[in-house]
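The following block contains the structure, expressed as structure tokens.
Missing here: one protein chain of the complex. Every other protein chain is in place.
Entry: chain A
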Amino acid sequence: MSARQMKLGLFLWATGHHIAAWRHPDAHVRAGIDIDHYIALARTAEAAKFDMVFCEDAAGLREANVNIASQTSRSIGFEPISLLSALAAQTERIGLVSTASTSYNEPYGLARMFASLDNLSGGRAGWNLVTSASPIEAANFGATGLRPHADRYARAREFATVITGLWNRRPAGHDGESFSVRDPLDIPPSPQGAPVMVQAGASDDGKDLAARTADVVFSAAQTFEEAKAFYDDLKARLTAYGRQPDDVKIMPGVAPIVAATKAEAQAKYDALQELIPDNVGVALLSSYLSISDLGRYPIDGPLPELPESEGMKSRQALVIEQARRDGLSIRDLARYFAGARGHWRIVGTAGEIADELQARFEGGAADGFNVMPSWFPGELDAFATLVVPELQRRGLFRKDYEGRTLREHLGLKRPA
């Protein structure tokens, strides 16, 4: 094979990435209690030769206000390692990446879970390391509240060192600040050696951890310039850890809405936007800005000045930057944000979407994309049947799997 090709992940979330996805007439509203639905989605992605499916996770509700929460489909769903273990038995080739928290797990236990998923799938597992930024999660694991950003990342660094040591059979024994582990892992390695390491941190600490340990980095970027700046920054950090630019695949999120004509695509988007209750949009925006009371500011006024977040620093910066750039009111910003939580949104034909993806891929702003369908299964089907063939025609995406393991799909070395 000659030219470099892009990697594609299917980002699964509840009934879809749009906050009002579940209200779409054709959305599968019972997604969170229907395993067959997920088996079907994974098979669609596998037939389209996606590198992986990716499950987000939070160890708690996503929204503290029960009235807001009850107007979204995000309060219930499958615990993702269990979900992907089920999918492992029902798929053949596609990678299976689950999020899990370094704050609310122990490395030995998580090493076992992922090693088992890796074996069940014949070497297709990956772990998205998160430090868990939500106080709602913290309240399910003790009475002391969310720990500061820097402490969470200190624990995450130690966690990553221990778990990769266990997976890669480095000499046993660790006695550190947060963890102690005496024995080697009692589960043998899969055909890919060790699960793929994924990370999506975008703060300085987050990017540094990614540069040190990740094989794949997910990100959120609106503009080409933002995506390019992130890409260059992360790749530049690799040298400090003795790694090559190609050792890490950077896959920004993209939320496409595709149809046969641009007008049709725009109409699909507009119809979804109509389904967002204002209070739900504002609450979602507030949670990503780590501010509890955005609702008390005039909804048609500008975003107020905000203190720097202890939660997701990078996403907060992204949102504030966009509001300033486009002169958006709270209502406008909330509605826009509800569509894809600050990720890149493209509305258009397959050709137009392929053009945009190609520009970022060839312009050195991405190694691939984490595809975020607005609602399931419709927008995944549309992407798989319209956009993927267009990318294949242009030689930008594989027509068949080259290998069997996730590392092989991604063109990653086996861990040392």
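Note that in this section a contact is a pair of C-beta atoms (placed from the backbone, for glycine too) under 8 Å apart; a residue touches a chain by one contact, two chains touch by 3 or more; residues count from 1.
Rule of thumb we're sticking to: contacts and distances are computed from a predicted model.
J.: One chain is missing here; what is its name in UniProt, given the choices "Amino acid ABC transporter ATP-binding protein", "NdhM_2 protein", "Nitrilotriacetate monooxygenase component A" or "Pyridine nucleotide-disulfide oxidoreductase"?
T.: Per the UniProt record, the undisplayed chain of the complex is "Nitrilotriacetate monooxygenase component A".
J.: Which one touches the absent chain: A:S85, A:T102, A:S290 or A:T349?
T.: The missing chain is touched by A:S85.
J.: List the residues of chain A that touch the chain left out of this view.
T.: Contact residues on chain A toward the absent chain are 22-25, 27, 29-30, 32-33, 35, 39, 58-62, 66-67, 69-73, 75-79, 81-83, 85-86, 88-90, 104-106, 108-109, 112-113, 115-117, 119-120, 136, 139-143, 175, 178-183, 186-188, 190, 275, 277.
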